[in-house]
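Got a structure for you, questions after.
For subunit A:
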Amino acid sequence: MNVYLVALLRILAALGLMLLNGVVLIYMLRKVLGYLHVRLGPMELGPHGVFQTLADVLKLLTKEDPTPTHVDRALYFLAPGIVFVPSLMAYAAIPFTGTWVIADLELGLLYTFAIMSLLPLGLVAAGWASANKWSLIGGMRSVAQQVSYEVPLLMAALPPVMIAGSLNLTDIARAQSAVWFWLPCLPAFLLFIVAGLVEANQTPFDMSEAESELVAGFATEYASMKFGLLFLSEFSNTFIFSSLLVTLFLGGWQVPFVPVDALGGWAAVVFLIKVYLVIFVLMWIRGTLPRVRIDQLLAMGWKVLLPASIVWVMLTGAAVKLWPMVFGGVQ
Partner candidate 1 sequence: MLPDATAIASLLERAGIVGAELSSEGGPGLVVRVERAQAGAVVQGLKDSDHAFVFLVDLFGIDTGEHVDIVYHLRSIARDEELFVKVAHEYGSDLASVWETHPAALMPERETAEMFGLTLSGHPNPKHLLLTSGSAPMLLKSVEIRTAEEVRNR
Partner candidate 2 sequence: MSDARDTVAHAGWLTADKPSLPDEIPLTLKRVPSGVDEVMTEHLVVNMGPQHPSTHGVLRILVELDGEEVIACESVVGYLHRGIEKLAEHRRYSAVGTLMDRGDYVSGIHNEMAFALAAEKVADIGVPRRANWLRVLMGELNRIASHLVWYGTMGLDTGAMGQFLYAVRDREDLLDILEDVTGQRMMFNYVRPGGVLNDLTPRAEKKIRAFLSTFDAYLDEHHALLGGNEIFQARTRGIGVIDKETAIAFGLTGANLRASGVSFDVRRDRPYAAYDEMDFDIPVAESGDIYARYLVRIEEMRQAARICRQCIDGLPEGEHTAKVAKVLRPPAGEAYAAVESPRGELGVHLVSDGTDRPYRMRYRPPALFGLQAAEAITPGTFLADAVAIFGSVDVVLGEIDR
């Protein structure tokens, strides 16, 4: 088949996956938060309100899109794209099964992190261009928190890489056929969850939106589909973070006591179930916890998470090197 056609199909697949994911995740968020808060969530449109999100997408698409007077026009229109495109690109390296991956990159993990680190650029652009003080504070906060937490996040992702000996996400998932890495790398697992919550802008650390303080943060001045893109990319980031967590620590598409490739296409279902369970936990956290303060967040990042992750990387490195020496090449 034509190589360009395949590439195009893959891009379309990623786009479709992202949009579908957004729709499903928004519905899921509403339902999960609803039930957590002893209420029902959307109920009117379709059975149990399943078409509510579609209706909202339609609403966002058809809404009037006013542009505030003093915005920096170029950036204002560009910013949702700057936010949206990286979170779309990040889908590329995620292995849904051993073979189903949009682009099986040798440096998949590095690629994903590199792409995700473009996000704050879009957020600060949105905050700056909106000519709104709340947006500006929100944008600044997002840069501060994402820059400080990228290092702990990477550090926390290193132990699985060291054990698996590869930066390819498929290889890392495959390496967990014996034991899922969350158990041997428990501290790294927890650090990754915390840092990932910050990176994905999730509730105890959703500083840049911080509804009760900053109205809606960087998204305050956005309306209609521009807001939709910001919103969608946020859900997509949550999905990517959860996929990374599953791939790095929770065995990827594998099921315990089943050979790695025995499931075939069903492995993708297993993977998605795992990811959605992680997302459910994130929503559960979101429905429960208060928000930390920005200075506490940054202090925690630099003073606790970074040293802890460095120490753990050193310990893992030592263990990975010492293990074959002691037990004679089990690895």
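Side notes on the structure shown:
The rule we apply is simple: contacts are C-beta pairs under 8 Å (C-beta built on N, C-alpha and C of every residue); 3 or more make two chains touch, one makes a residue touch a chain; residues count from 1.
The candidate set was assembled so that all candidates are chains of the complex that A comes from, given by their letters.
Quick caveat, the model's predicted, so the values are computed rather than measured.
Here subunit A is shown alone, and of the candidates 1 or 2 it touches 2 within this complex. Residues 33, 36-39, 133-134, 136-137, 203-204, 206, 210-213, 215, 286-296 of subunit A are the ones touching candidate 2 in the complex.
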